[in-house]
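Of the protein chains in this complex, all but one are displayed in their positions.
For reference, chains read A, B and C in written order, and residue numbers begin at 1 within each chain.
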């Protein structure tokens, strides 16, 4: 698994529900924030993609497993990962593996982390005018190639 | 006060927060649903306004008073009212008075209603291309004039 | 597939995003509304489950396929289905198959419907105090048994 990006996400009242935990749909909001920040960090703005190239990134499918609940005030780490460069990067779509983690209490030992939710999101490109699929922007494919190469070079994989 | 429209709004988990009550920002979602249904019921679609006339209805200001909390499963009545036809309808903006009510328990007596929240919302029109203010569509002003006339005729006011 | 319930869901501004379509996480809100109304229609209130039995229904996993976008003002039909009574109903969890449909334009022929999104949601029961899994309430299992029996009797399956 290749780590592409990680962001911190604080849980506010708006994210919780009357069950006292983060509402299940909101993990998809957190996952999308992490994907957006990953692209923005590489100079790829979705607003600009829409304005200058007439392209929207859209989600074709997603799946989430909820392992442990998150609560008000929790500070989550939300990851953008590539599970497998060979099978998950296509010309027309991209499969991203995402996780939401909670860093553990010192009482449980330093550095202990709990996985709260994992998911996969398949992202594709859509022409805004026609609503039809379009190839992924070369910039995104190039970014992925560079990140994969760096990871392989670092022997981290 | 002139009643323009009322809709029912069910409270789901998505509307609540970890305090066990409806999150305060969500009353603005409920209020907007009621305004939209009021216009749609009169044949005025906001999607069509955007597509054919390049106009968006936008909120210029709003205020909400929270009187009692709403809870999961509650069925609210959300109203669109005109407080005063003379002062609240302008060429460029419109002031709407809104309320969210909960119908009372039979135990408290039939027909007892509790006001949960009241608010005012000033709606104006914006040109999508320029982002600048535009006059309200004549259809909306005509709709208001008709509803005011009917109310006066019925002596309800 | 056994139809358990269907609700209408109107698309408001709150549901859309700057791409001009319904935001992907919001289908999970629509799906949850349909599940809640299905249970409420059978006299099962989640607020009451929480208050009297200390139980929350929680989602263990979900998956959504996005086939066509929904837009502002669209009126969706959102379904709660049981794909297979033998494999999808367990003592501790329940797998629900859900769809969001748009009724077609008369221009495309009467009764034509477009599937916008399909998904599966696995629901389980959690003890509010301990946060641990609990068996599904017998009332829910009985409701399912009755709905399956009615469908079989009607030869609809």
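Here, a residue touches a chain if its C-beta (ideal position, glycine included) is under 8 Å from a C-beta of that chain, and two chains touch if they have at least 3 such contacts.
Small disclaimer: the values here were computed from a predicted structure and weren't measured.
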Chains in view touching the one left out: A, B, C
Missing-chain contact, candidates A:42, A:72, A:101 or A:141, resolves to A:72
Which of these touches the unseen chain: B:42, B:59 or B:85? B:59
Check the options C:34, C:72, C:96 or C:144 and report the residue that touches the missing chain. C:72
The one of A:47, A:87 or A:130 in touch with the missing chain is A:47
Subunit A residues touching the omitted chain (full complex): 10, 12-14, 29, 32-33, 36-37, 40, 45-47, 50, 71-73
Touching the absent chain: which residues on subunit C qualify? 13-14, 16-21, 23, 25, 71-72
On subunit B, the omitted chain is touched by residues 18-21, 24-26, 28-29, 32, 47, 50, 56, 58-66, 69, 128, 131
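In this section, only the chains that are shown with their structure count from here on.
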Since subunit A and subunit B are copies that touch, is their contact same (over half of the numbers shared) or different (under half)? same
Rounded to the nearest 5 degrees, the rotation mapping the CA atoms of subunit B onto those of subunit C is 180
Indicate the whole-number Å distance between the mean C-alpha point of subunit A and the mean C-alpha point of subunit C. 25
Centroid distance [mean C-alpha coordinates] between subunit C and subunit B, Å: 28
Taking each chain's centre as its mean C-alpha position, how far apart are subunit A and subunit B in Å? 36
Where in subunit A do residues touch two or more other chains at once? 18-21, 25
